[in-house]
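Below: one structure in structure tokens.
A protein chain is absent from this complex, but the other protein chains hold their places.
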Amino acid sequence: MNTILIQILGALATILLAFIVGMFYGGAHRKVIARIQNRVGPPIYQNFIDVLKLYSKETSINHGVMQHMGPVFAITASITSLMFVPILTDGNWFSNLNFSGDLVFLVYMMVFGSLGMALGAGQTGNPNSAIGVTRGLSQMVGYEIPFVMAMVALMTQFHTTSITGMIAVQQQSGTWLMFSNPFAFMAAIMAMLGMFSYAPFDIVTAPAEVSSGPISEFGGKYLGMMMTSGSIFAFVKLALFVDIFMGGASNLVVLVIKTFALYMIPVLYGVISPRYRTEQAITYFWKWPLFFGFIAILYAAF
Amino acid sequence: MVISPVQYIAIPLIAAFLIPLFGKLNKELVRIIPGLVLLYLSYISVVLMNQVISQNTMIVEIIAGWRPPWGINLVFSPFSGFLASLFSMLGFIIWMYTYNFKREVEDAQTEKFYVLMMMLITGTIGIVLTGDIFNMFVFLEITAISAYSLTAFYRERDGAEAAFKYLLVGSFASFFILLAIVLLYSQVGTLNMADIAQKMPDVNPYMKGVILMLFFVGFGIEAEMFPLNGWAPDVYTQAPGPIGAIFAGMVVKAGIYGLVRVIFTLFDVHEIFPLLMIMGVITMAVSEVIALRQGKLKRMLAYSSIGQMGLVLVAFGIGTHEAVFAAIFLMFNHAVIKSLLFLSGTYLVYHSKEKNISDLDGIGKSLPFTSFLFALGSLAIVGLPPFAGFWSKLYILMAAADVRLIAVIAIILAVSVVEIVYYFRVLHRIYFRERISTIEIKIPSFNAKISMLILAIVIIVIGVYPDLISGLIERAATDLLDKQHYIQSVLSVGLH
Amino acid sequence: MNSLILLLILMFGGALFAFILNKFVPALRDIFVVLLMLGVSYLFFSTGISNRLNFDVLGIHMQWGFTSASYLFGIIVVVLGSLALIYSTAYMKGKDRLGYFYMNFLFSIGAMLGILMSRDLISLFFFWEIMTWSSYFIVIYSGNDVDRRGLKYMIFSAIGAYSMLMAIVIVNSFIGSFLLEDVFASIFAIGSGYQIAIAILLMIGFGVKSAMMPLHVWAPRAYSESPMSYTAVFSGALSKMGVFGFALVLFNLVSTQNWLINEVVAWLAAITSVLATFYAVIQSDAKKLLAYSSIAQIGYIIIGLASNTYLGVMAGLFLAVLHAVFKSTLFMAVGAVERQVGTTDMTKISGLIRRMPWTFVATLISIIALAGLPPLGGFVGKWMLYEALITSGHYYLVIMVFLSSTAAFLYSYRILFGMFLGQEEPEFAHVKEAPLSMLIPMLILSGISVLSGSHPGFILEPIQSAMASFGFQSNLPHESWWELTVLFNTWGDKVALVNVLTSIVGVFLIALAFITIKGYKNQRYVTTKDISSSGEIIQPEDNMTFQIDFYKPFERAIWPLLKRKIDDYYTDFGKGLEALFDFVRRFYNGNGQFYAIYVMAFLALLLIAGTKYFGF
Amino acid sequence: MMNEFLMISFYGTAIALILIGLYATLAKKNLLKIVIGLSIADSGLNLLFMAIGYVKDGTAPIFSAEVVGKNVVMVDPVPQALVLTAIVIGFAVTAVALSLVMRLYRHHNTAAIDEIKNLKW
Partner (left out) sequence: MMKRFFIFLILAIVGYYIVDVVSQIPFGENRVNVGDYYLDKSPSELKVSNTVTAIVVNYRGFDTLGEVTVLFLAATGLASIMFRRKRKGEKDIRAKKASSRIIQIGSQILFPIIILLGAYVFIHGHLSPGGGFQGGVIIATASLLMLISYRKFKVNHSTISWIESIAGIVFVLLGVTGLILGKTFLENFLPTGELNNLLSGGIIGIIYVAVGFKVAAELTGLIDTLLLNNRPEANKEK
């Protein structure tokens, strides 16, 4: 009874952590870009303000039940994914449910959210949403493959498919996996650029042209939920990468440092790159990242 | 009067001579008499077949009181008896079909038609029953002359052209067979097949080879072997529909019977088997391939029929017991199925001048019953279970596999695919096109429907329960392969 | 009478009777076929697997009876068959040639049961062919473009069936028996060249039915143009006969030394699944999309079987069952749309979600299962497949599968969006929900998809006994089926399905409550024309539907793969053959004298050859 | 010597007839000539058969009053009987062939075999 209570509390704490960290990172993103572009930029807590505002709004119209359910799907996916990612390597606090799912499961769980969002976007009937969705899904096919290749390389190298297993491997050997199998890391990092859908892979939302893609018809609580979901997802991805490649984090400070360092890669890469078209993005992912993934598996297997 | 094989010949002959007389009494009798005759022949087939199978013997009948090798004799062995029974029963069914066929033809012609048709059947029965090589030649000629005349039966078609081609090539066949008989007689001094078979080992091999080649070509023409079969498609196309069925069902089979009897019993040289098989494969491949490109229904059926004969030759060419069994089974199946196809196909293109396959467009709605039977026949001929054609094809393949003729199996199967393509193309037209042609449709008469239905039922029953007939075929195959038994049974008859 | 014979007699006799009944009392036909099928199902379930029937035909010894493996597939057949028949009573209402349709429908189901109960190769082939032509007759039922579509199906089926037949007779020539147990027992005694040839030939045969590249070209149109009520069975059960055959071959006829065969099969299947998925993505007709999707899904199944590991085979069989469930639901749903709307072209229809909500629910569930997303059954199968491939060292294969199933999201979304989401055009305002007899089968099947996600035990139990008959001993803890909720791979990693389900459902409900409780009542529905459009006012006649060239960017990215379809090679080959045939035809030039010359020339040749080579 | 001469003349004539007949059948365009060729070939064959049945110094196989009881050599009667049959059959075939030629001529207005090609392929 007690353990369940602790678990629920732990879960809630995890969600809160993810939410806060994700939101701040979002703000940091905007700030960093603004500074590079020589602007002042919004305050780093701007996202909190936005979300609070959105949640406090009353939504008075919808286009059908799927629009209502879409954000729910999205947030379900992100929170569930979060549940299955070990946040800290030590202690029971943030382990949540990570014993009951492994990497393969996680990869699928992360897709779930985008499908839910896509369904919601579809119901609205806005062609811009649908266009955004098709772009997003197409691009996903692009980056998912090198990412999975990296994962497979690691799994075969260390004969485990669970994240805790990978952390354990790193703790035993003392080296981070990004050094044990650098090719896998390369592939994964390049795939991560796509995962965040920041520039140059931001054609999904294409802020300038198609009025923000899938979420264009969402407002109020729906948009708030979407934003929450996005923030948590960002955190999940980062935590996952940290767990896998960077030996995990033994306490929250280390976690924040590692994740932030990681987070800056897509952010900074985006600043210096022009936007890719969808098919260019796909072919981008299917060139070097795929090659690295290929090598990574060879490296791991032999 | 005791039932004996000679009645297969005598009764139709009496009837044939009587028909012109009865024709003067009553026009209907002309149509009915052949039916009665063929019914009687079917009846004696049952009796004799039963006798042969139950007593495990063969009936050798002496003619004119002189025992072999001096007199002519008829041999009702399991193999020849099986074919004779098949021919007479099939003949009866085809007669039933013809009974109301083309009523508009003049009475004088009707009479001739029935005489010729009956004698065509009798000729084929004679070929399989006789035990004398020259007598076989005579029956071959009876068959041939009736066939020539029947091919040219319709004035409005190109029948005469087809008949002339047939006659030209057919004359070559009789010429070669006769030459072979002459040479054979000069070597063994006898005409009785059992006696020849007995004395054959003494003949010098060179002579034997030439004679065999002459026989091979002669009977090969009748059996529609590949380079010799130029006449066949034309004849099938131009002959009246039911006659086409007789050609496919009986005349070719009789030719094949002659070929295998000569090869297996008379000569018994195994060196010829590969040749038989190769020719069979070529025949099959070439004609099925041509059938694919045909635009005319009957011509397509004709090529298909030739192809099947090629398959029969392949099976005989393999030469094992299993293969011979398969070959005879296939002969039976093909006789039944191809007859059904010809009979139903005839009504599908009844009034069509060109007999084009495109005339069949959408005919399935107008002639549901006939189309259905045609479809059934098509499924059966390509060897789809649960129809009769499947088992024979299976057995041929098994026999080929047993002697490791993998390439032959592959060719047979590839050709079967071709077969499927062209038959199904026709079916598509029948069922899935809109009818555009304005050609009048002829509804089959009741008796024609019944006869086709009987064939269809045979196909299905044999397909589901092949053991119904496999016993007979098994015995027939044993009989064909057991040369010594044949010689002994024939030559020992009337000794005591 | 032996219940096996009774089963077949009921099926085939019933089929013929349905045909006749349709001629005379068409009103009773529907009831008859459904009752017949239910009766047969009952009989099937009461038959059990110990029943054996021995008999001889033409001197060939034959044996009938179910094994636990074929029983598993038999369950798929009878369940799908019954549901599809119930479905088709409404779906086919008012069409003509119903006697023909139902006769062939029942024939093919009977033939499938026959295949499954065959314990010898001859009856297997016998029923295989019956299945082929009966399904073929349904494929051409609609009657348009029969010559190309129908023939393609028939030609490929024939090629498959005949290569199978070739293998069968070769096996027999070595072993002297057609009985499966004899064949399995002594197959490894024969030369390894023949052994491999036999396996390959058999797999060509089964590969055609399971639509494996490059033998798949018949499938898209055959699936998409048959009546949907049959395609549900066609794709769901009939193609599984190919899978069943693959299982027989891979586990019994391929020796472990010939690992290359497994590898090749797996790769072919992987290529199949990837290419078919890509083709599916670019389709705009829902039926065709599903058809390609079927091809791709069967690719996974065969990969699983070919991996030859415990988990992989289990994944393959599990996916086989599940594919039957969700794919037939999808076909039924598309059929429902087709019946209610009149077309399945997704460029023409959109926004049916509010018109056909239950169909949408069934579709959504099945799509989630198809895409392999947790917490539905598809995920269980996918998870096992991936784990099996990773743990058995098929690294690149797993990438192929991943590529295929990621791309599968694209068409999954396409089909949902294309038919149900998007603009609600006024022309579809009159569309009504499908009748109950169509909905119920769909919803039942959706229920299975849902249940199998958290408690796959009820499917895995029969699969385990089936696998025991293939020689794979169970390593799952043996418990009651409802306790079989945690899956392990060979490295000991696991996924706890109930936890997954609980967490997803829990979070989902909380989030839903959060968003719904306050304010949902006050929300009002606005039409899909009322959307943000940069200030412009959208008129009702404005086309705001995005359906054409849905995945154009993706199409551009994979362009090299789509440039030339495999189909075209076959077409070229066929054309070449026809030209050759026409050339051969000239041999019969119509001049009788030439025929006579042929005769003489042949004689001359024979005489020369005869004296030279035949040793006279 | 005499015997050899007879042999060469009989066999030679017979084979020559056969070949002439066959040549006419294969090479001549006219339908009638083709039929005639067939007849010639048949005759040659019949002659060959008769020649094969010949026995040196043999008489006809008829036991007329003068022959009965004496020991005379007779030729083989079987070829003669068979040739009789063969002739009749040849006659019948020729008759049918001629009637076909007549009909073909009437239908096509030509007797050239290479122009009668309505049925082909």
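Note that the chains are named A, B, C and D in the order they appear, and that numbering of residues resets to 1 at the start of each chain.
One rule holds for everything that comes next: a residue touches a chain if its C-beta (ideal position, glycine included) is under 8 Å from a C-beta of that chain, and two chains touch if they have at least 3 such contacts.
Predicted model only: the values in this text are computed from it and were never measured.
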Missing chain: touched chains present in the view: B, C, D
Contacting the left-out chain in the complete assembly, out of B:G189, B:P368 or B:G471: B:G189
Contact partner of the left-out chain, one of B:V30, B:I44, B:I59 or B:I72: B:I72
Option touching the unshown chain, where B:F79, B:F134 or B:Y347 are the choices: B:F134
Residues belonging to subunit B that touch the chain removed from view: 1-2, 4, 6, 9-10, 13-14, 16-18, 20-21, 24, 61-66, 69-72, 106, 108-109, 112-113, 115-116, 119, 126, 132, 134-135, 138-139, 141-142, 145-146, 148-150, 152-153, 155, 160, 163, 179, 183, 185-192, 204, 206-207, 210
Positions on subunit D contacted by the hidden chain, ascending: 3-4, 6-7, 10-11, 14-15, 18-19, 22-23, 26-27, 48, 51-56, 58, 60-65, 68, 73-74, 76-78, 80-82, 84-85, 88-89, 91-93, 95-96, 98-100, 102-103, 105-107, 109
Contact set of subunit C toward the excluded chain (per top definition): 597, 600-601, 603-604, 607-608, 611
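By our rule, only the chains that are shown with their structure count from here on.
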Chain whose mean Cα position lies farthest from subunit D: A
Subunit A and subunit D: spacing of chain centres that average the CA atoms, whole Å: 101
Approximate Å spacing (C-alpha centroids) for the pair subunit B, subunit D: 29
Touching two or more other chains - residues of subunit B: 161, 164-165, 168, 172, 233, 290, 293
In subunit D, residues with contacts to at least two other chains: 25, 34, 116, 118-119, 121
Contact footprint of subunit B on subunit C as seen in their complex: 56-59, 122, 125-127, 129-130, 132-133, 140, 143-144, 146-147, 150-151, 154-155, 158-159, 162-163, 165-166, 169-170, 172-173, 578, 580-582, 584-585, 587-588, 592-596, 598-603, 606-607, 609-611, 614-616
Subunit B residues within the subunit D interface of the complex: 134, 138, 141, 144-145, 148-149, 152, 155, 158, 160-165, 167-168, 171-172, 174-175, 178-179, 181-182, 185-186, 191, 233-234, 237-238, 290, 293-294
Sites on subunit D touched by subunit B in the complex: 25, 31, 34, 38, 41-42, 45, 48-49, 52, 78-79, 82, 85-86, 89, 92-93, 96-97, 100-101, 103-104, 107, 116, 118-119, 121
